[in-house]
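The full complex has more chains than appear here; those shown keep their coordinates.
Naming follows writing order (A and B), and every chain is counted from residue 1.
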């Protein structure tokens, strides 16, 4: 079988990857918009040309802005590798049940991660749990891809 | 139809995605090189092993270096999700005219974004406009992918 036949809307695993990837792209952008709004609310602008009033000065240390920026960066560190490895994992023709639940786990865990990190701060280990669920699922996919490439 | 048939150099939408993706990879790397050059010009090195002279000390707050670093990070936040969603959008078999113009919009807007942010600082709303054109086009692609995955 050609692996590229798995890239089809009739393959439920590929469709599930497709849907969650697009949702997570929107989630990353939501973090971007949210950090922009937080800059406005707290008048924390990093560039002189962004200052809304001549009385303002550039500012880099607002804790609310920095918190959203950390959540956003954590998305880049974890969701962007998932985009790559998720597609390659689909091409290994995994069990549909397992693959679909792994994609759901990554999608839901990363949305929860942003919420408990930057929207309503929830005490640990909530953020650590969300982080490790998504990380564990993505690591499993990477190991399956390595196994498929090697044998 | 197999969606993978859309992954073909005979498909003008895929070719356009291919070309702009490669140009944007070079654009991200140009920001990396530029931030390295800016470190040299301003003697702003973040690591002791990078110091070119024993008289220098590590430095983290040069405004020119930090500006290029912010532009570079903004690329990661916006261009890297585009790489993933652009390919998935090609697989939804979109209208060629629309898709090609969306890819052009993202490509040109992100190049303009870097120029007005880090090369020749242009007053707002030039950077905001470039940011939202690319963001809007990518969000539209993500919504089309979600619709295709769901129905």
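By definition in this document, a residue touches a chain if its C-beta (ideal position, glycine included) is under 8 Å from a C-beta of that chain, and two chains touch if they have at least 3 such contacts.
Just so it is clear, the structure is predicted and the values come from calculations on it, not from any experiment.
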{"item": "Given 2 visible subunits, total identical subunits the whole complex contains", "value": "3"}
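Just so we're on the same page, only the chains that are shown with their structure count from here on.
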{"item": "Residue ranges of subunit A touching subunit B (in the complex, touch as defined)", "value": "2, 4-5, 7-9, 15-16, 18-19, 21-23, 25-26, 28-29, 32, 46-47, 49-50, 72-73, 76, 80, 83-84"}
{"item": "Residue ranges of subunit B touching subunit A (in the complex, touch as defined)", "value": "2-4, 7, 66-67, 70, 73, 76-78, 80-81, 83-85, 88, 91, 117, 121-124, 127, 135, 138-139, 142-143, 145-146, 148-150"}
